[in-house]
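Input: one structure, supplied below.
The complex appears here minus one protein chain, its other protein chains still in place.
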Amino acid sequence: MNISAPDTEEALAGEVARAHAAREPLAIEGRGTKRAMLRPVQAARTLSTRNLTGITLYRPTELMIRARAGTSIPEIEAALAENNQQFVAEPPDLRVLFGADEAATLGGVVSANLSGPRRIMWGAMRDHVLGIRAVTGEGAIFRSGGRVLKNVTGLDLCKLLSGAHGTLGVLTEVTLKVLPAAEATGTLAIRVPDVATGVAALSAALGSPYGVSGAALLMEGHDALGMDGPVAIARIEDFAESVAYRLGRLRADLAAHGEISQMDGAPARSIWRAVRDAEPLGAAPEDAIWRLSVAPSEAARATESLRLAFGAKLMLDWGGGLIWVAGPAREQAHGAVMQAAAAAGGTFTLFRAPASLAASVPVLPEEPLPLAAIARRVKATLDPGGVLNPGRMRV
Amino acid sequence: MQTSFTAEQLRDPDTAESNRILRTCVHCGMCTATCPTFLLLGDELDSPRGRIYLIKDMLENDRPASELEVRHVDRCLSCLSCMTTCPSGVNYMHLVDHARRHIEDTYVRPWPERMLRAVLVRVLPNPKLFRLSLRAASLARPLGKLIPGQSMLAQRLRGMLALAPNRLPTVSPAQEPQVHHADGVRRGRVGLLTGCAQKVLDPSINEATIRLLTRMGIEVVITPGQGCCGALTHHMGAHERGMAAARANIQAWSAEIAGQGLDAIVVNASGCGTTIKDYGFMFREEPDAADAAAVAGLAMDITEVLEKFAYAPTREKPGLTVAYHSACSLQHGQQITALPKQLLTRAGFTVKEPAEGHICCGSAGTYNILQPVIAGQLRARKLENINRTRADVIAAGNIGCMTQLAGDALPVVHTVQLLDWMAGGPKPKPLDRHA
Partner (left out) sequence: MISLPAPKPEVLARRDAILADLARLLPADAVIGETLRLRPYETDGLSAYRQIPLAVVLPRTTQEVASVLRYCNANGIRVVPRGAGTSLSGGALPLADAVVIGLMRMNRIREINLEDRYAIVEAGVTNIGITKAVEGDGFFYAPDPSSQLACMIGGNVMMNSGGAHCLKYGVTANNLLGLTFVTIEGEIIEIGGRHLDSAGYDWLGLITGSEGQLGMVTEVTVRILRGPEGARAMLAAFDSVEVAGAAVDAIIGSGIIPVALEFMDKPCIHACEAFAHAGYPLDAEAMLIIEVEGSIAEQDMLLDRIRGICARFKPTSMKVAESAEQSAAIWKGRKGAFGAVGRISPDYLCMDGTIPTGELPHVLKRIGEMSVQYGLAVANVFHAGDGNLHPLIMFDANDAESFHKAEAFGADILTLCVEVGGCLTGEHGVGVEKRDLMTKQFTAPELDLQRAVKSAFDPEWLLNTAKVFPLAGNPKIAA
């Protein structure tokens, strides 16, 4: 593969400008860990941000960090940990899921708007992007946002590019809001008979005044829990005194939902790392993986239909609102996912699939026609030559 | 906010005052949120901020009022909810009073409206005439349904007949000029405003007030010469008539103050209380300004007087839940909010506060007669909120609200009637029928 990895923003912009002039499509990536996400890009050349690295500004008391797009997530996590801080949105580490031997980059995680369990309480990755630098499809460098926590100056192109998978611009630098890492983490595990009961328990937890920062449903339990069968887990992160107090109160509130056990410290943290990275989904290497986002009360019906359709493997996060699905990489299974998402009034992503499937089906829901027309015009504005990741999201 | 009055215009003290008020407004819009008419009609022109703008434009240009200003100023309830909300301290009350006067001076209303208003300003403040007309109205009540059409006049006539009570209470001699002596050692001496419409509609309010105060050792003086406080006419823009009524009261009470003296002037209709407390401002350019200010300074709501003289119940808790309806004139006009609820709680009632307690019930003096549609919508909204409290009885501190809220599921009584009952007085009549 023809990969170009400039080590300055200017050089990268120059590469894009040349590609634009030549109408030569580019596959845009960081370290390419998520190539199997969404649709395969049809491009002879790949442009990587992997050499745009380094933390450029970190002000712990201002709750902000700025790094070049190719900086690896572990590097940033390590810097934050030194100051007892963390990523707010808890982005997943998808090395196992995507069979990657490298860690993801900041640019990649933001471009895919990847958020972990903490999303339910503290917001998505895109919610914490304070500012970006990026390169348009014509090779022009631009900024949006800034470095301060509150900023509504001009159109928010940070949001537009977060989750655009490199199709509207190449991120070269990202400024994020960060928060202090919680002093303590505690988890309740509730044995539940089925998805409906599990989601009800999680809704009760999230509807409690105790600040639940993770709410997942593991269909086959988890070794660390010593439970098999469906287990709902709820997390509290706070000062140690608060975690102890709140777990106690929550445990009492949830008692009616099923048998409850409690975990603290390292085991509690490790189980949430596993949930973050979708390990309990138990996807086989050859499986396709989907993510559905629905209103939690729709989860039971949606998961049931998927189980009936193709014996889907399942894991729920975000209080039941995020359904991780694994199953055969076949159009029939994909059709069932599309149908389940539509029936639930939600949305789906074909998260990981072999090119054979991903290239032949819509990997995201179709947009209504007037919105699709706007999307084409926005794309034509930021990437008039259509050189950035063509076909990544839609045909 | 910017204004553009000329130096010539500002020589008029009323205009100067309005300019001062307008300059305080920063046009932030907070007042729109708590304005009942904006809530219902959703038009800036039916909000305090919009009315302030209309009034400003009219006064700045020295323009006779047009149908437009009249429509939107007439729709204002003068509930003064906006004044509670306003962070800048805009005195909307004085501004809208000025506008109403300007309207009466410069605008000729259509004749049916003129007639109606002329009748109201003469009849309502005059207990004898009011009594007569109520008797006539109760006879005509069955005819109400027969009045056809959706014209304002037809709606008003139907509304008026609906408001008239079925049976008029008998005249109470306790309300006539006299001195009600204190039981036991005299701890204080107060004047009581017996009022005009209330006196006719529900004499038991004054009776309960007199009973409770004398039982607490307070002498209650009903001064000869006092009458309507002037609020009803004042708020209809009938300036001279309102001032004359107020002046009669000021003279009557000033004589009493100069004589044996008064510790307070007790008002148990909060609409009147708001106006009497404003006498000082109303008479600021008059020769009797000092007397007016003295009277205004002594005016107290009945709940304030009861608090001052340490009201205490004597009966066992009645086990009743009271929905306390906060009259606008009490909560917004006089900023008395917690006190009535505290007294009711002290008396042994469970007190519930309905949602949207800051929103007017639609009574607002003569508003329910002049603007029956909006008043009806507000009444329904208020009763819905009250009924949701599942209370046994509604208590309010203003006769206007009591009349407006009567006739639905719950009995309506005056706060002082409940307080009197718990301190040894008789059980309020409306509770008999429902207990």
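Assorted remarks:
Letters A and B mark the chains as written, and numbering starts fresh at 1 in each.
Rule of thumb we're sticking to: contacts are C-beta pairs under 8 Å (C-beta built on N, C-alpha and C of every residue); 3 or more make two chains touch, one makes a residue touch a chain.
Everything numeric here is computed off the predicted structure, so don't read it as measured data.
Across the entire complex, the residue among A:G54, A:P74, A:P193 or A:G207 in touch with the chain not shown is A:G207. For the chain missing from the display, the contacting residue among A:S4, A:T53, A:N151 or A:S305 is A:N151, taking the whole complex into account. Here the missing chain is touched by one residue of A:S48, A:N113, A:T197 or A:N389, and it is A:N113. In the full complex, chain A contacts the hidden chain through residues 59-64, 84, 113, 115, 119-120, 123-124, 126-127, 136, 140, 142-144, 146-160, 162-164, 168, 179-181, 183, 200, 203, 206-211, 239, 241-242, 245, 293-297, 318, 321-322, 344-349, 364-365, 367-368, 370-371, 374-375, 377-378, 380-382, 393.
Taking the complete complex into account, residues 1-4, 23-34, 38-39, 42-45, 49-50, 53-54, 57, 66, 68, 85-90, 355 of chain B touch the chain not shown.
The criterion applied here is as follows: only the chains that are shown with their structure count from here on.
Separating the centre of chain A from that of chain B, both taken as means of CA atoms, is a distance of 61 Å.
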